[in-house]
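So that we are looking at the same thing, I have put the structure below in structure tokens.
A single protein chain has been omitted from the complex, and every remaining protein chain is retained in its original position.
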Amino acid sequence: MTTLAALVPTHVAAAAPAALSARGLTKRFADVVAADSIDLDAHSGQILAVLGENGAGKSTLMKLLYGYYRPDSGTLAIHGRDLELHSPASARNHGIGMVFQNFTLIPALTVVENIALLQPGRGLRLDRRGLARRIDELSARYGLEVRPHVLVGDLSVGERQRAEILKVLASDARILILDEPTSVLAPQEVDNLLAILRHLRDDGFALLLITHKLREVFACADRVTVLRRGQVIGGGPIADFTSESLLAMMLGERQGATEVVAAPPAAPRGPGMRLEHVTALGADGRTALRDVTIDVPAGQIVGVAAVGGNGQSGFADVLIGIAALQAGRVELGGVDVTGASPASRLAAGLRIVAEDPVAQSAVGAMSIRENFMLTRARVDGKGVLLNLRRLAAAAAALAARSPFPVPAITRPLETLSGGNVQRVVLVRELQPHGRFLLVYYPSRGLDVASSRAVQQLIIDLRDQGAAVLLVSEDFDELEALSDQLLVMHHGHVVGSFARGSVDWLRVGRLMTGEADA
Amino acid sequence: MYASLGEVIAQRAGITNLGVEGCMLAGACAAYIVAAETGSPYLGIIAAFAAGGLFAMLHAFLVVTRGANQLASGLALMFLGLGMTAFFGRPYVKVQITPLRDYAIPGLSDLPYLGSVLFHHDVLTYAVFPLAGLLWWFVFRSRWGVMLRAVGESTESAFAVGLHPARIQYAAVTFGGALAGLGGAQISLAYAATWVENLTQGRGFIAVALVIFAMWNPLRAMVGALLFGGAVALQLQLQARGVGVSPLLLDMTPYLLTIVVLLVWAQRGRDAFPAGLTKVFRGTG
Partner (left out) sequence: MTVATQARARLRGQPPRSGWLVGRGAVLRFGMAVTVAMVAFGLVLLSESTNPLGTLRVMWDASVGTEFGRTEVLVKVIPFGLCALAVAVPARVGLINVGGEGQFYVGAWAAAGAVLYSGLPGWALLPAAFVAGATGGGAWAALVAVLRVKGKVNEAVSSLLLNFVAIQFVNYFVYGPWKDPRGPNWPFSPKFPDAAMLPTVYGDRLSIAIAFVAVGLVAMFLVLRYTRIGYHARVVGGNAVAAERSGIPVGRYLFWALVSGGAIAGLAGMAEVTGIQGRLRPGISVNYGYIGFLAAWLGGHRPLGILFACLLFGAISVGGDSLQLALGLPGSTVNILMALILFAVLAGRKNRTQVRA
């Protein structure tokens, strides 16, 4: 494996110090190392692409570079001078500007007002006209068209992004960090943006482009750095790489079945979960699923591979019945449940291991035992009183049967780490009475032994006749467990592979929108 | 009127101060005491400004620095105002002061009917109109106003662009309280020209209602205050002409109207509040 440091001198004249360089940047969150001694150099007049999967630590790295987080260790230097960033304000003073993934423009203010926020200067006066003129100049120069006096909330997404870039430019930043700038844009807007970025580079800006899209990297980057699991895996001049070699670095080498339990093939056993031409809005009000038809037969595991934010979050609300369907229908076990209440679907045997267990399926202020009761309290009778003894016994039994250790069941959930909350939710939801399972990221935050136990549990449930829809970012897991693998992009199902015939390069291309279905 | 203007500023920074009542009382009482001791109502005005600001600063400390519940802190502030002013104001209950003089605007005040209503007031009353305009300019047109609104909408975003949300919130809440203090002074120095316990009688809460009614716009708050004041005047007129509208029912209308306004806004799907009104943000480390 090549390290970045080894590659630096080969491309750039050693005399010119990087506009922005990082050495050994490390940041931990609770039990996760989000950035692990990262080295990185961005030069003026160049575009450096930082490439990595979701969760590889890209956004954390960018926030470190922008002073939003403070590193646990490591140093930053601008044009060869060491500096310490205390806050975004100090980053700005050093000419670093950031275009955030979810914009930091304030919707209730106009474009000019938003840009004024970043203007250095004192005093009460707001020079609207001067600013508007400045904005016009900049937007004419770089083709960043916006309407300066319109409320940001009323702008289109593309326009908002241009405003965000303008905002950074207007604050005289010379080092621009762009966090997945194209993820929200339509294809033609992407081309437009990339052209703008090239123009900025030619004007001497140093640009850091964070992305997981190979096409963009090859379209505009001069150099590339690849991150995986918080570490720099490799990098160098773009000419040294092909899309295959970059993908391989991004996704990691396929390590066979050593870390995951492979499921033996199994035959379908009748109707399971079925979505038919479903179009639905996600929790954020954007369309999550677009005309999705998925059939998960009983006794089968259907895996879903997708880059975060491509519609896979929508399954939970659609299956449980919280999201209003704009079109389509939902079947459980051959029965149309499109208009049925969440309670009745749960009673039918639907179980969900949520994407974000802490936020979506657990109550922090309650004990593990009470959280175990959450699904059982409805199942165990309808009377006024809770049969506390029976529920407690059931909870104790759950904990005892758990394939991995669960903390003392009287502990409040909010005192647990994310991994332990995940365990609690897994134990609760992956029980024999579940007939229709939607499982998000089953092994996230778990150690190898627990991961294997969960995977075995899912296989066992499948073999007992459950229909399993599995959303995961772990390709080994997906490959080992799935009887069928689907790929999603932009809310559409764009690819389908049967067990044993998964072409990972093609999956990668489909996920990132590189290839068409 | 001052109180609602002040609350507009505080809420624009994302902080509700239910203790406006307390700030008003503090202002009213401080103004009265200083006016009585020095003989100058104008020094009283300054004292009111300071007292209201100090009270609000306490609220800002609890809410911004200590992350306390805004409603609880605000209500506690109201009780503090009630208690402190009752205690310190007691010796002054029977003391006379020189009230703020009413100034007639030459010429205009002699106009029939409206003249004496519109153009015969004390300085504080006159000053509130330009102040509302000034604050409108400040909130919507000045650089600081943009910063203020940014903090009120999203402290996170404001922090990300390099502002210091906590400082701005402190300033806004304190200034808001100081204005509420002036509102109190207007009552004790001019309108009532006397001091009794609980002089303000819930006007602070009307101010809070007005702020919502006015959709956080100083000019509209002004208009709202005049409308509600006008309702009182109207009912006096109506009574004089023998039209039997219960004044008490009329008194309800400000609150009911405010609820209707809220409902309409909620239905339009737009968040009526400055988005960050309720979250107290602490900068990430």
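To keep things simple, chains are lettered A and B as they appear, and every chain counts its residues starting from 1.
Going forward, a contact is a pair of C-beta atoms (placed from the backbone, for glycine too) under 8 Å apart; a residue touches a chain by one contact, two chains touch by 3 or more.
All values reported here derive from a predicted model rather than from experimental measurement.
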**Partner chains on view for the chain not depicted** = A, B
**Message:** I'm checking contacts with the chain that's been left out. Which of B:Ser4, B:Ser73 or B:Thr200 qualifies?
**Reply:** B:Ser73
**Prompt:** Out of A:Gln119, A:Gln360 or A:Gln456, which touches the unshown chain?
**Reply:** A:Gln360
**Message:** Among A:Pro264, A:Gly383 or A:Gly500, exactly one should touch the missing chain; which is it?
**Reply:** A:Gly383
**Request:** Just the residue numbers, please: which parts of chain B touch the chain that's not shown?
**Result:** 16, 18, 58, 61-62, 66-73, 75-80, 82-84, 86-88, 90, 197-198, 202, 205-206, 208-209, 212, 246, 248-249, 251-252, 255-256, 258-259, 262-263, 266-267, 273, 277-282
**Item:** Residues of chain A (touch criterion as defined above) contacting the omitted chain
**Value:** 283, 316, 320, 322-324, 341-347, 352, 354, 359-366, 370, 373-375, 377-378, 382-386, 388
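One rule holds in what follows: only the chains that are shown with their structure count from here on.
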**Message:** Rounded to a whole Å, what is the gap between the Cα centroids of chain A and chain B?
**Reply:** 46
**Item:** chain A partner contacts - residues on chain B that touch it in the complex
**Value:** 138, 141-147, 149-150, 153-154, 156-164, 274-275, 283-285
**Request:** Mind listing the chain A positions that touch chain B in their complex?
**Result:** 68-70, 87-89, 91-92, 98, 100, 104-109, 113-114, 116-119, 121, 123-126, 128, 167
